[in-house]
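The complex appears here minus one protein chain, its other protein chains still in place.
Let's look at subunit A:
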Amino acid sequence: MMEAVKVLDAKGMACPMPVVKTKKAIEEIESGEILEVHATDKGAKSDLTAWTNSGGHELVDQTEENDVLKFWIKKS
């Protein structure tokens, strides 16, 4: 898997902050690069997936361990 160029720690944040912070973080990377997001908000699972789709980005991978959701988003 491609290496993330940036990691966003959104753990402990409640809706809608994970999405808002992800939006800001993705603006700081280049098209084709990968942003890794860590979140504990259970809603982030569907929210970040929906957000990724709506922005035309690609959800490359997603994991869940010890209540931490991890997302790898490739910028469009």
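We take it that a contact is a pair of C-beta atoms (placed from the backbone, for glycine too) under 8 Å apart; a residue touches a chain by one contact, two chains touch by 3 or more; residues count from 1.
Simple rule for what comes next: contacts and distances are computed from a predicted model.
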Complex member absent from the view - protein name from UniProt, among "Sulfur reduction protein DsrE", "Molybdopterin dehydrogenase", "Polar amino acid transport system permease protein" or "Multidrug ABC transporter, ATP-binding protein": "Sulfur reduction protein DsrE"
Missing-chain contacts mapped onto subunit A: 12-17, 19-20, 22-23, 26-27, 47, 50-51, 54-57, 75-76
